[in-house]
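One structure follows; several queries about it will come next.
Note that one protein chain of the assembly has been removed; the remaining protein chains are unaltered in position.
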């Protein structure tokens, strides 16, 4: 196990500028950061797991983050973190966030793997209103999402809602 | 655009005494208040959009609020607010409320339209436990909802649950 | 009506060590405690109401709590509490909890029955990350839930997810 | 030790209608309730400990609560609770309250005495804005405090601020 | 009384860019806004009441806000608001704020004057970390406060801490 590896997990449905902000902060603190896109069959998503992972990779290329890996996973996060040798689990705190839910998850993950330390980083204030679900709602009504997401994602959102005829 | 117009949006599924409390406060502060009933196809509701709008209008007549308009809308709230010339967006704060969600929406709406100012008003303390979903649960089990909603709405709830055979 | 009777209601889908902690505290304070398992048809559950009640009874036997009754109920909680003569309604507070939701329910129940007093007890700190939904997620992925739930429940969870082929 | 005895501790500087509300709820649930007025030399107070205790007793007489005792104490609350045989420690939760501070105190008191159970009761919604410090501020400026406190206390507040020449 | 007048009260010790942000939003919504600088003798302040009022006026001139009046007051806010004919009381909500305290004050002020409606406006996200006390701490250690306060105030802070020899 290696203190240098951090895992940044999430649904990323889709990845937003707020996620990117957290990711870039994690890169300042940890030598190796792995973005882990969850494939949770019980959760309603807009994009299938493969597409969400593809968008993360497209965005990493867009910002030139060659040092960051992106992988998909299913099953228990704590177990997956162990397989990639991560000792730190990155979570973003927003000024507007579900703080208590985050603490509950952190305590649960610690119980499942005491060696995996949850590390909370804080997004930029101007990102504190960003959430994937809000952005999807804007996109659904044809609003402009380009201030909120990287270009790859803006394109994917436009396609998703055009093709569904909304 | 006119500083005198305020929009009070919501699902109003159905309108409650708590909503009415906020509405009456808004009327004290703003010369023109428009109640905007959202028709969000992605949200599970008890009453269809038309019925919800009808109940709002029935209640406005019940309390003699001739100065208040009620309209339906779909699409992005920020855009609809612009079309009716509203500069203030009314939101009710309850002592027991999802404060952070409200802030997130306010910041997002500001980003979508910087000229639309979200204005939070506070309900009476005795209304702070009222929510449309709670009232629907009480009605579903045949409980008495008349202390929580105007008469039009109490009748509609009784009919809704009788006809569904619950 | 009898000040000595307390009702401890919930979905118990399934009962956890956190619930047991609260239950045991309630037993210290009240001579008679009734666990009331809600049968709410509108709520998605893993176990049907009968199974959830059976698990509660199995757990009560496991810990030798002969003094505690377990019953199922549907309809309005406030009305059911009256039929069993309960004057106190037990709710567990966790360091990590939906505090505002609890207050809203307490205020609503008081309005429905002013004689039924909601009494909040606090779980042990090490239980503060436990929730039925979290435990079900761990079980779904084949994780070990035995530190979180009594033995009856651990067995039932194993069976539930084996039989569903997950 | 006796499950029937509950202690309701506080500074009571001075006792308010909100405190009385909680006290009356505690009396419904517990056969014996003792109001314990803290004499904490490190805390700035308006009324000395003896006066605060005297006001509590005056108020208990005013409402005819012969069954409630009022005592002063200093030192650790957990230890004092033990000396009077209390097993339940009453705390009031307000819709507007320092919830986290209350949980911290409850956990600390449990550590100091595992047999003393903290029991949270909830004040009436219309009392949720009452705090002793707010009431003192109103009284200091000559505002009318009679809607917020029993008559004994209203008189004491008037005297306190008249004599200090404010 | 006139719906068009809003009062924006506070200690303003000193006024910050966050206060200015709220003030400018209030001006969009209300035809007449009065900044009311509280002279509360019981509160420890850096600047005396007269200086704080002077700084507000200096800042209003700096931004060319001729339409805004600034006045000092002592005593109960609700009473002062009545004397100037204000019907709306402006409070700023920050993403990071003491929300519950604000609600408590709003409910208390409503009880003292039912015709005075508290109206919450929301500061810009990038101002959400600004507080007068934080800025004073930065200034005390010789840090640069110019990104946080108008120029008049930056000068006053520099003088205050230079003259006190810190």
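Order as written gives the chain letters A, B, C, D and E; numbering starts at 1 within each chain.
FYI, a contact is a pair of C-beta atoms (placed from the backbone, for glycine too) under 8 Å apart; a residue touches a chain by one contact, two chains touch by 3 or more.
Values in this document were obtained by computation on a predicted structure and should not be read as measured data.
In the complete assembly, the contact with the undisplayed chain comes from D:75, out of D:31, D:48 or D:75. Looking at A:121, A:134 or A:154, the residue that reaches the missing chain in the full complex is A:121. Touch with the chain that is not drawn comes from one residue among D:26, D:90 or D:103, which is D:103. The chain not displayed touches subunit C at residues 95-96, 125-126, 128-129. In the full complex, subunit E makes contact with the omitted chain through residues 96-98, 128-129, 131, 134, 138, 140-143, 147.
Mapped onto subunit A, the interface with the missing chain covers residues 3, 25, 28-31, 87-88, 93, 95, 99, 103, 106-107, 110, 115, 117-122, 125.
Please note the rule applied: only the chains that are shown with their structure count from here on.
Counted by C-beta pairs in contact, the busier of B-C and B-E is B-E.
A separation of 34 Å divides the Cα centre of subunit D from that of subunit E. Contacts with at least two other chains are made by residues 95, 103, 107, 125 of subunit E.
Every pair of chains meeting the touch criterion is listed here: A-B, A-C, A-E, B-C, B-D, B-E, C-D, D-E.
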